[in-house]
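Before I ask anything, let me first share the structure, which is written out below as structure tokens.
One chain of protein is taken out of this complex; the other chains stay put.
Per-chain residue numbering starts at 1, and chain names A, B and C are given in the order in which the chains are listed.
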Amino acid sequence: MAYLAQYNYWVVVVLMMIGLYVVVSHGNLVKKLMGLSIFQTSVFILYISMGKVDGGTAPILEEGISVYSNPLPHVLILTAIVVGVATMALGLALVVRIKEAYGSIEEGDIQEKDKQSC
Amino acid sequence: MMIVVDVVSWVFIVLGTFLCFSGSVGLFRFPDFFTRLHAASVTDTLGSGLILVALVLQAGSEWLVTMKLLFILAFIFLTSPTSGHALAKAAIHAGQKPKTSDANEAS
Amino acid sequence: MLNHLPILQVILPLLAAPTCLLLKEARLAWAFTTACCMATLAISVMLLLQVIDSGVIVYSLGGWQAPIGIEYRIDSLNAFVMVLVSGLSSAVILAARESVAKEVGADKQVLFYIAYLLCFAGLLGICATGDAFNVFVFLEISSLSAYTLIALGSDRRALWAAYQYLIMGTIGATFILIGIGMIYMMTGTLNMHDLAERLPEAAHTKTVFTAFTFIIIGTCLKLALFPLHLWLPNAYAYSPSIVSAFMAATATKVAVYVLIRFVFSVFGVDFSIDHMPLQQILLVLSLIGIVWVSIVAIYQTNLKKLLAYSSVAQIGYIILGFSVGTVLGLQASLIHLFNHALMKGALFLAIAGVVYRIGGCEFSQLSGIGKKMPWTMAAVVVGGLSLIGVPLTTGFVSKWYLVSALIEAGWWPAVAVVMLGSLLAVIYVWKVVEVAYFGSPEDGYEGAYEVKEAPLSILIPTWMLAASNIYFGIDTRFTSTIGHLASQTLFGAGS
Partner (left out) sequence: MLNVGSHCAIGGLNIDFLINIVLLGFLVCTALAIVFTKNLLASAMLTGIYSLLTAGFFVVMDAVDVAFTEASVGAGIATILMLSTLKLTGFDEDPARHNVKAGLLAVCGVGVLLLYGIVDMPVFGSPTAPVHMHVAPHYIYQSMAEIGMPNIVTSVLASYRGYDTFGETVVVFTAGIGVLALLGASNHVPQSRVAPMSQHIILRVVSKVLIPPIFLFALYVQFHGDYGPGGGFQAGVIFAAAIILYSMIFGLDTARSVISQPLIRLLSAFGVMLYGCVGIVSLLNGHNFLDYSALAHDPLHGQHYGILLVELGVGITVASVMILIFFNFASRVDMVQEEQ
């Protein structure tokens, strides 16, 4: 049970590893960005999990409720999600331009073309 | 009265869940795109619809919640068939042909 | 208004950026950006004077006291770094108009200046803040605009470099975010000052250890410490020349600042240096980095790329001083932080002049350029001498302090490596000199005969920086006093 209690954090580790693996080893640039988004999401899960209080409710004040989950991680992650999508948009725009310039969005092809042009 | 509402909502929930489940089974088991789409979109619309109806029954006197659920219901009934339609149309444009028994024999 | 200086410093460029979007013409945008950078420089100098005068300045944003709200906390360290950042940004932007007009498409120039302002504001925001999460937010502002700036380079490889930087930079920032999350988890606060007070209670936990490691790796990715530097050479080499100058002079410096801030102010000297093998790891990495990257630099055939590799090596020196873990070592680091910004600012601006005239900076194009562009190349030589560490230049001052810190700590082998690094710097600077002065224009580029001196608008800022290389090499009062003050404060705060 003690291990199960930290279940959320275990999942964070697994997701982070999956995301990072995609970023490092996949050659496709869009896929890399997908991996990056999985990687970032795992951090969001870490933050949100730490804000949870057993038996608590959403941090919106209401009569008759006394236990609320911690609102601060929520605020931080709201920020981080928006930052994540901003990065994603910029990355995708770069990918579009790379496709136009190199004719490919595979890391291997691009590196080869760079070598040839040198 | 309470017990009647509870029983009715249980029935709806179980039915809805069954439809969702059968829809996903169909998604995997059916032979071609269009039958799969049929399984997914038709059963899903009704499945989620039934569950929502059950929730409406459970909302009881909280009118705000009831109204919100009804809105969701209305949107699901609008969007779900539309997206099914769009998918089917896109598939036809992309050259997907429904698998008929003739095609089966031919292959 | 004087007590609002800490925030004005950051929001001036931050709000100037959207205003700039309303300007149609690139010239106007440039003038506006320059004015804004100058005003920010004035504010940061005033702030530095205030800090020297009256100690730490605390500014609560939104009127909420520190752990509840976000605060700006200005001490001698970040006031110093902010003067550095705004000074170099101002010098670089002065030179930007003609260079940008040449290297960036006409319809993108206004956007270029907006991104420049945003990046500048982001860097200042990182420096000024006393809140750990706020660091992340401003880090992302500066990073996103930096990716944009790099991608505006005319070569298609700029796009690929920007993409690589985006991936590495985001991983770095996310690592920092994980680290901040974990220390927040163990203390319940995000304010750096508050963290420093509450962390010792949790210092023995494995979570804090992990958090520390993540933050260090994240910042080292951002500051391009060997072997995490892979994004840097391409990013500097293919971005517009002005961006290379700007990034080399400011961005990595601010990342070093973040590292120093977290290691000394948040985790504290006791924890970081006494309980962690940080010193040894950074020492080894920086030494290997200095030698290996300098050797790689020697084999480059593109002037910008050569300097980019040399930047990585120089970052090694900064981290080396830092890893000594003494007041003198940190002081050497801070001095070199400042001096390296001056050297690389001068060098990359000079290159901006070369690229403006020739359109590239491959060695094959540069043959005999020293005769055609004497003033520009003279600035390159001054910067190069400073990189080597010849007396009467800033490089000498840095190395002097670094070596004395190493000797004080008794790390003789490291002293030898620093000497070896300088020797390697002699080789790669000589390569440039050889091509520029001893090659004949006939072997090179066809149009070499028509090449003229770089336009004055680029030459003057270049020489301002080159001259300051010499000035701060002779008059070391400013750098050494501030460096000493800042490093003493950091160590004082920890013990």
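The criterion applied here is as follows: a residue touches a chain if its C-beta (ideal position, glycine included) is under 8 Å from a C-beta of that chain, and two chains touch if they have at least 3 such contacts.
Only a predicted model underlies this, so the values are computations on that prediction, with no experimental measurement involved.
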Omitted chain - touching chains that are shown: A, B, C
Candidate in contact with the missing chain, chosen from C:T34, C:N134, C:S333 or C:S422: C:N134
Residue of C:I7, C:V56, C:A378 or C:V426 touching the missing chain in the full complex: C:I7
Interface with the unshown chain - residue positions in chain B: 6, 9-10, 58, 60, 75, 78-79, 82, 85-86, 89
Absent chain, residues of chain A that touch it: 1, 5-22, 24-31, 33-35, 37-38, 41, 44-45, 48-62, 67-79, 81-90, 92-97, 99, 105-109
Chain C, residues in touch with the chain not shown (by the definition above): 4, 7, 11, 14-15, 17-19, 21-22, 59-64, 67-70, 107-108, 111-112, 114-115, 118, 121, 125, 131, 133-134, 137-138, 140-141, 144-145, 147-148, 151-152, 178, 182, 184-190, 198, 202, 205-211, 213-214
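Assume only the chains that are shown with their structure count from here on.
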Geometric centre distance via CA averages, chain C-chain B, whole Å: 57
Mean-CA-position distance for chain C and chain A (Å): 28
Separation of chain A from chain B, taking each centre as the mean of its C-alpha atoms, in whole Å: 31
For the chain C and chain A complex, residues of the former touching the latter: 133, 136-137, 140, 144, 147-148, 151, 156-157, 159-160, 162-163, 166-167, 170-171, 174, 177-178, 181, 184-185, 190
Residue ranges of chain A touching chain C (in the complex, touch as defined): 20, 23, 29, 32, 36, 39-40, 43, 46-47, 50, 72-73, 76, 79-80, 83, 86-87, 90-91, 94-95, 97-98, 101-102, 110, 114
